[in-house]
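Note that one protein chain of the assembly has been removed; the remaining protein chains are unaltered in position.
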Amino acid sequence: MKQKVRFGMVGGGTGAFIGNVHRMAAALDGELELVCGAFSSDPEKSRTSGAILGLPENRVYPDFETMIRTEKALPEAERMQALSIVTPNHVHFAPAKLALENGFHVICDKPLAFNLEEAEILEKLVDSTGLVFALTHNYTGYPMVKQARRMIREGEIGSIRKVVVEYPQGWLSTFLEESGQKQAAWRTDPSKSGIAGAMGDIGTHAENLAEYITGLRITALCADISIFVPGRKLDDDGNVLLRFNNGAKGILHASQIAAGEENNLNIRVYGEKGGLEWRQMEPNTLLVKWLDQATQVYRTGVGNLYPETLAHFRIPAGHPEGYLEAFANIYRNFAICVRAHQDGKTPDPVFADFPSVSDGVRGMRFIERVIESGKSDQKWLTF
Amino acid sequence: MKQKVRFGMVGGGTGAFIGNVHRMAAALDGELELVCGAFSSDPEKSRTSGAILGLPENRVYPDFETMIRTEKALPEAERMQALSIVTPNHVHFAPAKLALENGFHVICDKPLAFNLEEAEILEKLVDSTGLVFALTHNYTGYPMVKQARRMIREGEIGSIRKVVVEYPQGWLSTFLEESGQKQAAWRTDPSKSGIAGAMGDIGTHAENLAEYITGLRITALCADISIFVPGRKLDDDGNVLLRFNNGAKGILHASQIAAGEENNLNIRVYGEKGGLEWRQMEPNTLLVKWLDQATQVYRTGVGNLYPETLAHFRIPAGHPEGYLEAFANIYRNFAICVRAHQDGKTPDPVFADFPSVSDGVRGMRFIERVIESGKSDQKWLTF
Amino acid sequence: MKQKVRFGMVGGGTGAFIGNVHRMAAALDGELELVCGAFSSDPEKSRTSGAILGLPENRVYPDFETMIRTEKALPEAERMQALSIVTPNHVHFAPAKLALENGFHVICDKPLAFNLEEAEILEKLVDSTGLVFALTHNYTGYPMVKQARRMIREGEIGSIRKVVVEYPQGWLSTFLEESGQKQAAWRTDPSKSGIAGAMGDIGTHAENLAEYITGLRITALCADISIFVPGRKLDDDGNVLLRFNNGAKGILHASQIAAGEENNLNIRVYGEKGGLEWRQMEPNTLLVKWLDQATQVYRTGVGNLYPETLAHFRIPAGHPEGYLEAFANIYRNFAICVRAHQDGKTPDPVFADFPSVSDGVRGMRFIERVIESGKSDQKWLTF
Partner (left out) sequence: MKQKVRFGMVGGGTGAFIGNVHRMAAALDGELELVCGAFSSDPEKSRTSGAILGLPENRVYPDFETMIRTEKALPEAERMQALSIVTPNHVHFAPAKLALENGFHVICDKPLAFNLEEAEILEKLVDSTGLVFALTHNYTGYPMVKQARRMIREGEIGSIRKVVVEYPQGWLSTFLEESGQKQAAWRTDPSKSGIAGAMGDIGTHAENLAEYITGLRITALCADISIFVPGRKLDDDGNVLLRFNNGAKGILHASQIAAGEENNLNIRVYGEKGGLEWRQMEPNTLLVKWLDQATQVYRTGVGNLYPETLAHFRIPAGHPEGYLEAFANIYRNFAICVRAHQDGKTPDPVFADFPSVSDGVRGMRFIERVIESGKSDQKWLTF
């Protein structure tokens, strides 16, 4: 009888957007089981959330320290094996560190930490403990992102010349944080979000996606970073020129004041022989463009796809899968790796594929450099 | 502490397409828990499937009769409360009947039964027992389908004049059943599928969607039903003229030989004032067309949507939800109604909304009439 | 020095929609020159229109009889060579007949005539005179329609099984003719339009397109024809089942009460190996779908297109051409054939390709049969 991977959660009290996303993602494939949680910094709220989630009272904790300590004392077959961290940025580091130090695997929301220093400490800790660490840059979990990555690695579109990655949203076009809206409030508060607003919240997704799909590294950037909404404390828009380690050039722009845009993450990659285009809002489609032939519409479930593509969708062609399924792919892969770790085995590389702590460090460095560039008169900052 | 609704499953052994879909749909929102199953007519296969699913051995049964009898004997707090039926058509009736007779709620894949007679027996049984019965015409679970339905009910596009509903697929363009492909084999086998192939498998989805969205009833039909692939025993294509109870006219066509089509269910409804268009393959979008104004692109999460729309998606605008989420809506609503039934309460009508046994009877009648019309020289058959 | 083909026009006075379309189409490629006209049944209006068009007064006529007689008397190098007929349906026959009888080539708007009888007389006259006759079923002038036709003829998608052709418009959703709107008034007036409304005005375009692209012949039809707008005298909607001479099945529907639709002519053709989809509102794209490969997006100007496709667009990839360019293709081809006729040569078959008088007869027969079927209880009428 297969055992589900038991995990606990920090943050994600009832009503939280991302906490619920993590729970649905963890539940979808039946590979994990939520066994405990410290769902809020308010112990009463944590208790209520636990009850609604159907957890026994004794597995609902007032804070993450208590949870980690108490769980560690439970019998091995019962205690949580992994910790899911779904708090705002300033509460990533402490629970992640404590979990790792106590032998728990970690799956953490992005960006990795509040600043680069914290991120680098976590990276070292993951290295030294050998524990499994996943960062939920969930957009890399989409099957057609896997397909794009592999096609590029196989040289199907030739050497990469140009990358355009965009992440426009419009939901912060007004001074929403003033109204107390929870999602807006912490994301625009430097004491919780860190030095970046939009560039940290979504710019890092774009940066991560561009490097993941192309397999290239950004080596220099030149940014124009703005705060458009009066009274706002952190950037709500950024336009960035990129240079990559193979000589490719690029553009990254992210915005939360692109009025009328929903969550329009998209990427176009142009090589010597062809181009790829993927858009998160219709994620089951990958456009493959050629110099002198008809554009092809690659779709999940149709034709000859790479093994890692096939491994990341669940239902036949034409049955759309979305954001939660991509998110669930991260959780499913994390669970497979946790189980392999437990069994002392090497996981199948098709599944051992999710954003790592090092990707998280890279994201934090991106935040630092892009914000610095925004303030600088120097054209190019190395990255 | 909230209790999940405990359910068992008939069919859906490992590798089955639709069984896995049901399990993921049931898991997504954390409202149900799979506690037992008779996953295959082969007891050994049932056992293996149960083990893979992490079920205790004593809750994995060799057949549905044993399961229903044994579960009934368990303490109330432990035994399954509902049965999910995910077998081919010819094995819907018997487990559904036995479950209802033994006090279990039922959630059953479509079409309801092997023939109309069976369907009508089930309908009476649901009426007499008062148990909750859901039929997984899952496409009605999409939020934008709810929105379309409500907009029409509110008269936003005026009295309906024309309905065009299509369900083209291409996967049976070749004689796939000959290869032994499991999904193709039973669907094209009259002893398992019933009198209809494509019209039963997907034509009923189209019929159900058209009536659900418009709130109208089909009153007459005129069909041209074909078998295109040599050797095939059941229809693989059908074109149908429709007439509705308010005088509206319509077209329904469904095909499994529309080469190159994935799962392109779509509907357009035209009223006196405007038109609606919804396509399953991009389900988060609803086009609303007007006589003399710009077409509007309604999207989940954007603008003023009706309460029943809001109740059927989970994440903010631009984060696509798909087939599994719509399917999960049926399960979630079913669970809410089971719980309400348990508590002797009337469920919130926003959630008490899923295809019923009567919709299933209607679907079986559609199958009978449309196949009859295909063979008839009479232009219109009443429905 | 190349001579332009000189043509006169019947109808198309200032303000007329289709007259202006014909003039722009004739002008675009510099192959024809408008030299005279009888632009209105009102001589004064004809004069004004001629002046606005920059024609000399003596080449603007009070009626088509005078024009044909007078032009015939002019020196050969000066007189018109062809007549363009852009009047409502009831004034197609008389000028076409007179023109042919007097040795003028004819290019005529569709449908060919007021009724089938007239159409057959014209067909005989074209046969006996050997003059060039083009019918402006302009949608066959699009380059991607040519591409689709040739791909099917070459067997690229295999033997055809199913055809779905649609022509929804919404502009007659209200009782527009009551307001005196000119386009609506004559099209809904049986004394000017003939026995059909929507089925004649746009249904024939759909019928013509389906037969042109597939190379098949409709052999039987079963129609449901409606008048939805109270007070209207002719059909504003029709749904038709089709059967083709090779055993393929089809659906044709056309509507002028599909509220919110613009001019959404489209066709999908499914063969044993693949499918084609073309939509008039984005005419430079042809989707080519395959059983087990990625859908291809064929585009004008990209990749290996057939010679007849290449011959029907003017500018490189990504520079959209539209309705007028397709219409101009008919005029350009007509001019080439008129010139070849003059020179006693056989025109290049790539250009000798436009709807003929026989297509027009076929369209008139379609109108008669589809209206008859709409009134009949018999399921199938042969065609």
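The first chain written gets the first letter, and so on, giving A, B and C; residue counts start at 1 in each chain.
The rule is short, and it goes like this: a residue touches a chain if its C-beta (ideal position, glycine included) is under 8 Å from a C-beta of that chain, and two chains touch if they have at least 3 such contacts.
As the structure is a prediction and not an experimental result, all values here were calculated from the model.
Visitor: What shown chains does the left-out chain touch?
Guide: Looking at the entire complex, the absent chain's contacts are A, B, C.
Visitor: Where the complex has a chain not shown, which of A:A210, A:A258 or A:V302 is the residue touching it?
Guide: Reading the full complex, the residue touching the unseen chain is A:A258.
Visitor: Quick one: say which of A:E177, A:E211, A:D237 or A:E308 touches the chain that got left out.
Guide: Residue touching the absent chain, from the options given: A:D237.
Visitor: Any idea which of C:Q169, C:T309, C:N329 or C:S356 touches the chain not displayed?
Guide: Considering all chains, including the one not shown, the answer is C:Q169.
Visitor: Quick one: which of A:Q3, A:T66, A:S179 or A:S376 touches the chain that's been left out?
Guide: Residue touching the chain left out of view: A:S376.
Visitor: State which residues belonging to chain C touch the missing partner chain.
Guide: Contacting residues on chain C, toward the hidden partner: 1-4, 17, 20-21, 23-24, 27-30, 51-57, 169, 171, 261-264, 280-284, 299, 301-302, 314-325.
Visitor: Even though one chain is hidden, which residues of chain A still touch it in the full complex?
Guide: Within chain A, the residues that touch the unshown chain are 157-158, 161-162, 164, 166, 168, 170, 173-174, 222, 224, 226, 228, 237, 239, 241, 243, 249-251, 253, 255, 257-261, 268, 270-275, 288-291, 295, 376-380.
Visitor: If the missing chain were put back, which residues of chain B would it touch?
Guide: Touch set of chain B with respect to the missing chain: 288, 290, 292-299, 302-304.
Keep this in mind: only the chains that are shown with their structure count from here on.
Visitor: Just give me the whole-number Å value for how far the CA centre of chain B lies from that of chain C.
Guide: Computed value for the inter-centroid distance: 44 Å.
Visitor: Mark out which residues of chain A touch at least two other chains, giving numbers and ranges.
Guide: 299, 302
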